[in-house]
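Of the protein chains in this complex, all but one are displayed in their positions.
Chains here go by letter, A, B, C, D and E, matching the order in which they are written, and residues are numbered from 1 within each.
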Amino acid sequence: MARSKTRIVRAVFPNSTNHYDTLFGGITLKWMDEVAFITATRFGRKKFVTVSSDRVDFNMPIPGGHFAELIGEVVKVGKSSLIVDVTLMLEAMYEEGQVEAVKGSFTLVAINDERKAVPIFS
Amino acid sequence: MARSKTRIVRAVFPNSTNHYDTLFGGITLKWMDEVAFITATRFGRKKFVTVSSDRVDFNMPIPGGHFAELIGEVVKVGKSSLIVDVTLMLEAMYEEGQVEAVKGSFTLVAINDERKAVPIFS
Amino acid sequence: MARSKTRIVRAVFPNSTNHYDTLFGGITLKWMDEVAFITATRFGRKKFVTVSSDRVDFNMPIPGGHFAELIGEVVKVGKSSLIVDVTLMLEAMYEEGQVEAVKGSFTLVAINDERKAVPIFS
Amino acid sequence: MARSKTRIVRAVFPNSTNHYDTLFGGITLKWMDEVAFITATRFGRKKFVTVSSDRVDFNMPIPGGHFAELIGEVVKVGKSSLIVDVTLMLEAMYEEGQVEAVKGSFTLVAINDERKAVPIFS
Amino acid sequence: MARSKTRIVRAVFPNSTNHYDTLFGGITLKWMDEVAFITATRFGRKKFVTVSSDRVDFNMPIPGGHFAELIGEVVKVGKSSLIVDVTLMLEAMYEEGQVEAVKGSFTLVAINDERKAVPIFS
Partner (left out) sequence: MARSKTRIVRAVFPNSTNHYDTLFGGITLKWMDEVAFITATRFGRKKFVTVSSDRVDFNMPIPGGHFAELIGEVVKVGKSSLIVDVTLMLEAMYEEGQVEAVKGSFTLVAINDERKAVPIFS
């Protein structure tokens, strides 16, 4: 599991913000799903698709001009599906430290070319 | 509630697909959150932010060259928060009919300029 | 014709605005053409391409932090071409009501895989 | 007028195409409007906004993997408005020569900070 | 060489700026590479790929609400590779004149379908 842990740091620029100058919620979810997909694929080295995003909590806004570090981690593995927890850590540009701003989990399933579920280990 | 019901139809072009030529899950979530935000704002005519996306189920892939109709509807209203259900209906380009492909719900809260929760009706 | 009527609501965020903080005219036209394409395809359930955009009038600017509702409607049908009127209704976020901000019409033609015009009804 | 003539060459990559692998009509219009805006601004060195796009003819598709050269030219000047003709020349990557693929004209008006029309020459 | 000289003018809008309201360096490099690719392809009418970007100097920031004119020019031609100089000229919207803001050079090589280097003239 440790090997598949995936990190993406992004700078929040105007092309990702809403008119309140905070990261638009839809972009947050897009970034989280990309991390979940990469984490799952690196874990299983199979074709994975998202079957559900489970509860995602937005604890605080992510202001423009900040960094967002997204961290994906496989937390549970079934026969053909697995769960990836994704955390978005908010980091100011000119100060040390991070706080957890958003947290959610995603379930992905391994599939073959006919889109049938296949075992992750085989 | 009926008045705030919001519809967005999108054509799935290569700029939104993954390398399997299906709509990337992250884009699906981005579109759903945008619909949820518009639906909530039209209902309450206040400043709303997403506090959580609750379970979102991806029942089938959305292939490139199809339409996706997203429908947002307020289903529950509290003092300062509300729940919006968002459904993505998949529609082939050259055939009548739609099938439910993705469904989820989003909780949004009305806030003031200091980002404190405020009553939706006041 | 009623069945093909297509609605798209968009929130105007910084990624679509010019440096006057109003919706960039080019984005307006892009959104209108997407609505025209979907409306035509839903009407005829054939492969359609835009052959011309007829006069498009921009009556007022669409400021950032507003909604734009685009409505496409088939208004005239020929043998292999049809005309779609597209209206952009401007809607403030925190007030009821819409005003017509942009209006134009687009001519699309049904084609086959060799890009020859084909009858819409056949 | 010659000094304001503006040229933009773009490569047509998958992020701009529809599912027929040709340049999406909405992107064509977006690029044309951007050229019209730059051409008008360079001519008058004032704040300009698009008031209408007049007829735009799409004579042939622009396939992926081709170049599109957009050329804007001021063709008529009134007191506070002017007309810019925009031509999109299609150019294959591995052959000399260009053909006119799309042609249209745009009317822009010079405005002040209160969005009132102002004379272009003053 | 003169025939392949390529010009692209872009308006700097919020979707390309960082949170200092200046053109994000990464977008600058993206625009420069696109110009280098088009210039090389027009010169050799072969399939070209970038093998290196040589030193690129950012002499001054490009503020939002300005124009950036990118000019690509072939300056050296070898057997299967060539060098394109790309200059970004900064132009205020409401004043005549341009200043050189960024300058760099790119080496591209002509390849065949198996990605082997091929002579530019053959």
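The rule is simple: a residue touches a chain if its C-beta (ideal position, glycine included) is under 8 Å from a C-beta of that chain, and two chains touch if they have at least 3 such contacts.
A quick note: this is a predicted structure, and the numbers were derived from the prediction, not measured.
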item	value
Chains still shown that are in contact with the chain withheld from the display	A, B, D, E
Given B:S16, B:T39 or B:S81, the one touching the chain that is not displayed	B:S16
In subunit B, positions touching the absent partner	14-19, 24
Touch list for subunit D against the chain that is not drawn	11-15, 64-65
Absent-chain interface as seen on subunit A, which is shown	6-11, 34-35, 37-38, 41-42, 45-47, 67, 91, 93-96
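In this section, only the chains that are shown with their structure count from here on.
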item	value
Interface numbering overlap (same over half, different under half) for subunit D and subunit E	same
Centre-of-Cα separation between subunit D and subunit A, whole angstrom	40
Centroid spacing, where centroids are CA-atom means, of subunit C and subunit E in whole angstrom	34
Chain centre separation (subunit C, subunit D; CA means) in Å	19
Shared-contact residues (touching 2 or more other chains) in subunit D	24, 34, 37, 47
Chain-level touch network, classified as line, ring, star, complete or other	other
Pairwise chain contacts under the document criterion	A-B, A-C, A-E, B-C, B-D, C-D, C-E, D-E
